[in-house]
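A protein chain is absent from this complex, but the other protein chains hold their places.
Take a look at chain A:
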């Protein structure tokens, strides 16, 4: 990465909503440490090879940029949500031992066993949502009918917040994650409302803590005095509510679209539903619309691919480009529903890898199983090239998935 390089602009263009940008292949081959220009006009280093992305994501020395780092911003000043540029008031420990302590305190609610215990309830919710979709008649929108509501119901249940408020969460998380649609003023207003809502919710829990995640965290603090502070509880609740539905809602829509875009894939699953687990992992690997990639702010010099990236550099790690790296995956551009092992980087890697990944995996498996069972004749109602994309979100996805059956 040299200052005089012609910088590529992110996000890179693609021909079709489910296809990766052609540029990824060239970058991995010729320019694995590229200079890119973000929508803010700021420059960053862009990594596209599996080994490089994984090495940087697992490097415990570096984390996401914080406000005040002077890191490259995604969106221009005054635009975009707190997720784009960090937020000063509500922060969680983001590195080292304090981060690990927070993560383990919260992470124990997302163990594989707990998710297995939640599974029957998720199946009932998914079945009910699919029945409703069938009742409304075809064609339908799989995103509105199942992809969005399923993870919202599940995360609301885990956090103990009322699912009736889901439209408000959706609005707040949109403002939180959208880097182009809203003005800075609008985003701040949404953020303040969200903080007020979550503060009131935590006050209510304190009076009568239940067995949900936030209730347990409050109880822990009161019994052993080692729990999270008020600010941390609010930030945890907000973070989980946003992360817990937006990403999975998008992924359900993209997974089903990828599987239906080539009918052979769907039929393969109908013939052998035991492939659901590996099919979910392969959909996660194959998804080209993960959004921006993960930023890391370098607080020390780092050498990548023989190139010195100086301290103060902002690096954008493209997990979806790394997931298509032939050096790591045989036939990387082929969607293989039996691929195993599948060490994709969609949930990141290392100490900051997705806290809710067991939850996301379970929700995706449940959504797919229920659809295969209840709607075996499911198909896209528009050509895959015409699927409408979400614009401006840090989390990439489809705004609707028109289907019929």
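The rule we apply is simple: a residue touches a chain if its C-beta (ideal position, glycine included) is under 8 Å from a C-beta of that chain, and two chains touch if they have at least 3 such contacts; residues count from 1.
The rule is short, and it goes like this: contacts and distances are computed from a predicted model.
*Asks:* According to its UniProt entry, is the unseen chain "RsbT co-antagonist protein RsbR", "Peptide/nickel transport system permease protein", "Ferredoxin" or "Multisubunit sodium/proton antiporter, MrpC subunit"?
*Replies:* "Ferredoxin"
*Asks:* Which of these touches the unseen chain: A:115, A:159, A:175 or A:233?
*Replies:* Only one listed residue reaches the unshown chain, and that is A:115.
*Asks:* Which residue, A:35, A:231, A:357 or A:404, contacts the hidden chain when the whole complex is considered?
*Replies:* Going through A:35, A:231, A:357 or A:404 one by one, A:357 is the residue touching the chain not shown.
*Asks:* Looking beyond the chains shown, say which of A:41, A:107 or A:273 touches the absent one.
*Replies:* Of these options, the touching residue for the absent chain is A:107.
*Asks:* For chain A, which residues reach the chain that was dropped from this view?
*Replies:* 58, 103-105, 107-108, 110-113, 115, 340-343, 347-355, 357-358, 361
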